[in-house]
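Removed: one protein chain of the complex. Kept in place: all other protein chains.
Up next, subunit A:
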Amino acid sequence: MSRKFETIVSEVLEANVNGLKMSGEKMQQTLTDLGVDSLDVMLVLMEIQEKTGVMIPEDQADILQTPAQIAEFLKAND
């Protein structure tokens, strides 16, 4: 199940962040290190919410630093 969310997170990141190609290793890197800026984060989180139906509250959005953490959050709140 977590794999499903990892795939969604990867796909949304690749679709919305110029030049970003995701990999298993990159799932553990911070969004900042991946070149995802603060505005990209808003767009990515919104699209992830739309695709999964899982709401990501404001306080959580600040805590989720890596793609893997986002996928874990989605899994825990699905």
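Throughout what follows, a residue touches a chain if its C-beta (ideal position, glycine included) is under 8 Å from a C-beta of that chain, and two chains touch if they have at least 3 such contacts; residues count from 1.
Here is the rule we go by: contacts and distances are computed from a predicted model.
Peer 1: What is the missing chain called in its UniProt entry, if the choices are "Glycine cleavage system H protein", "ATP phosphoribosyltransferase", "Ketoacyl-ACP synthase III" or "ABC transporter substrate-binding protein"?
Peer 2: The missing chain's protein name, per its UniProt entry, is "Ketoacyl-ACP synthase III".
Peer 1: Extract the touching residues of subunit A with respect to the undisplayed chain.
Peer 2: That gives, for subunit A, the contact residues 37-39, 42-43, 45-46, 58, 61.
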